[in-house]
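Missing here is one protein chain; the remaining ones are kept as they sit in the complex.
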Amino acid sequence: MSRVPLPYSQKILELFRNPKNLGKLEDATVMAMAGSPACGDLIAIYLKVDDREVVEKATFESYGCAANIATASVLTEIVKGKRLPEVWRIGWKEVAKEVGGLPSVKLHCGILATGALRRAIRNFYRKRGLKPDWMPEGLTLEERQALEEEKLAEVLSKRLKLE
Amino acid sequence: MSRVPLPYSQKILELFRNPKNLGKLEDATVMAMAGSPACGDLIAIYLKVDDREVVEKATFESYGCAANIATASVLTEIVKGKRLPEVWRIGWKEVAKEVGGLPSVKLHCGILATGALRRAIRNFYRKRGLKPDWMPEGLTLEERQALEEEKLAEVLSKRLKLE
Amino acid sequence: MNVLMNVRELIKAHGDIEREVYLDFENSGPVLPEVIEAMLPYLRERGYGNPTITHKPGWEAYEAIMEASEEIAGYIKASSFEELHFTHSDTEANNIALLGGFSANRKLGRRVVISKIEPLSILFPAQMMRKNGVEVVEVPVNNEGFVLENELLKAVDDETVIVSIGLVNHEIGTIQPIKELVEVVKERNPCTLFHTDASDAYGRIPFDVRELGVDMATLCSYKIQGPRDIGALYVREGVKIDRILEGPLGTESLWPGLENVPGIVGFQMASRLAFENLHEKARRLKGFRDMLITEILEKIPETILNGPRGDRRAPDNVNISFLRCEGEALTIELSLRGVYVSSGSACTRRLLQPSHVLLAIGRKYEEAHGSVLMKLSSKHGFEDIQYVLKVLPQAVGRLRSISPF
Partner (left out) sequence: MNVLMNVRELIKAHGDIEREVYLDFENSGPVLPEVIEAMLPYLRERGYGNPTITHKPGWEAYEAIMEASEEIAGYIKASSFEELHFTHSDTEANNIALLGGFSANRKLGRRVVISKIEPLSILFPAQMMRKNGVEVVEVPVNNEGFVLENELLKAVDDETVIVSIGLVNHEIGTIQPIKELVEVVKERNPCTLFHTDASDAYGRIPFDVRELGVDMATLCSYKIQGPRDIGALYVREGVKIDRILEGPLGTESLWPGLENVPGIVGFQMASRLAFENLHEKARRLKGFRDMLITEILEKIPETILNGPRGDRRAPDNVNISFLRCEGEALTIELSLRGVYVSSGSACTRRLLQPSHVLLAIGRKYEEAHGSVLMKLSSKHGFEDIQYVLKVLPQAVGRLRSISPF
């Protein structure tokens, strides 16, 4: 008997209207996307990382709902000045808390932003041919969630075409 | 898909408020009842019949709903001055028409009054040991209906006691 | 249309009436002015959106629904607003409790137990279930309408999915000791769900769903002079219920479709008014109730009170059988004098049988046919009661003077 939508918090609306760190980052060290237009949610995360693996700057672009935009905005704030191993440990729960709670049907938006961030970090190390020992081999919950969503949209799209 | 109650006609309400020929007829030649308290409808018809078998006067008493009272009132009006063979022929349809139509759930009330009337006529001839050829042996629709209603109430009452 | 002409003439025939006293709150009633005031903004300009849509008029609707849930949940001491589900009516809430409750929990068994004096919105769905193979047991009551506990105990078995017994009987006002009955049932079978139709209790006597221990409870708006077409079903957290209809889901998950926000807001206000000084109003109602009962039984011969007396009777309920008086005729006779009541007669009910409640407490058919139900509102005053007491003997007297027995 799930009640349908818990409405957005004030903070989500505020960040939806005035997101921070918006736009492409021209001098980004690395970027990653999660979601797809077919999902209705697509997020791009850009990171500028310095030599000591500290995030100097993070920005994002989003095609998605207010929750998607707000969580991305919060995430790009949180990571600034942090070292990548620390950034990696930011989970979707923390992000959700930071925006004042997410309606349950919107949790996946919070997860998507975190998924994109982790992908960016993986890209960073992969480009450098590194495999830090604190980074798990297998995909984390957040990355799997992003992947599942992308796959679902693909499957649904294909099924549509077949009919 | 039966629609429930058609409301009473103006005429029924008028006759319910001011019924004609109400009360016991002290010098009645014959009387009869139909229905029962258990049915929620009981009607008594009194007839004063002269030597030529003409109804000089008819009155009624009723324990029942407005339709019951109104049809009895109309019936006692119609029969006045008519000879019994003619009175016998008055069917429930005629009575129903005379009161401006009866809601379908109330048809049995019109039938009950006519049933009581026919019973009174039968009583009249039975008392005199007569069997007029125009009078059917078997019970007419109206009389059967009255009987059925009485039986039903009896059966239901008994069932109630058994439980 | 013939029907329309008839009904217009019937209304006209009432002419100018000295006083009007409406006593049929069992079957509906006017909406209180404060309730209409509360509803108007939501009809006109506020919260007119669909609460599931993300725009201002939708959020306003959402706000209104949540506020009402929270307030109403509070009056019955529910643990959370999430336990309260609005429905279109008490009839619908009762149907959902039985049909949806059974369907979601059918693996618990195949039996449903109700009392013999439940309203038709319980009795008829139960009979429909019986046709579909569910075992339905109707537990008898004593001559005051109290459920026989030993019979209840016999009726509940390992296969009993739901028991439904009303908190206050709608016709004879019996206040059932639900807490005890719940204990009897749960001791016999802890899995059995207990539903109570609290339509006639809500806003008239205080109750606490957690203290009673019920799993589901039906609430009604129109019986406390709120708008029609709104009711609620309390469902204890964790209890599963299936929907009966399907369609787009709103914020309410038991019933698909657009929420009736003005109705919900009206229900909320009617509840607030009902629970204001509840005890004081109940005391006053009981005074009028007992005045009516005592005077009628004293002044009009051949009368019988139906249902219990005193604190075990709902404060607003007067139900008396007038022998040698057919109930429908009496309602009309009284209507023409401005007093509006209903009756358990077969004729008013448009069923072939008189009130099953009165038969269940041992009334004979002729006693049931002559019954009159009056439900008081806290808006009634001393003059209203006096007027009823003046008019009733006239009406009864007229009809008895016509009767052949």
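Letters are used for the chains, namely A, B and C, taken in the order the chains are written, and counting of residues starts over at 1 for each.
Going forward, a residue touches a chain if its C-beta (ideal position, glycine included) is under 8 Å from a C-beta of that chain, and two chains touch if they have at least 3 such contacts.
Remember, predicted model here, so these are calculated numbers, not experimental data.
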| item | value |
| --- | --- |
| Touching residue (missing chain; options C:G145, C:G166, C:G213 or C:G263) | C:G263 |
| Residue touching the undisplayed chain, where the options are C:L334, C:I361 or C:V396 | C:L334 |
| Missing-partner contacts on chain A, residue numbers | 4-10, 13-14, 16-17, 19, 22, 24, 33, 37-44, 61-66, 68-69, 100-101, 105, 152-153, 156-157, 160, 163 |
| Residue ranges of chain C at the interface with the undisplayed chain | 1, 3-4, 7-8, 10-11, 14, 22, 24, 27-31, 33, 36, 39-40, 43-45, 48-50, 52-63, 66-67, 70, 81, 88-92, 94-95, 99, 119-121, 124-125, 127-128, 222, 227-230, 244-249, 256-263, 328, 331-332, 334-335, 340-342, 348, 350 |
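Assume only the chains that are shown with their structure count from here on.
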| item | value |
| --- | --- |
| Inter-chain pair with the most contacting C-beta pairs | B-C |
| Centroid distance [mean C-alpha coordinates] between chain C and chain A, Å | 53 |
| Separation of mean Cα positions, chain C and chain B [Å, integer] | 38 |
| Approximate Å spacing (C-alpha centroids) for the pair chain A, chain B | 86 |
| Where chain A touches two or more other chains at once, by residue number | none |
| Multi-chain contact sites of chain C, meaning residues that touch two or more partners | none |
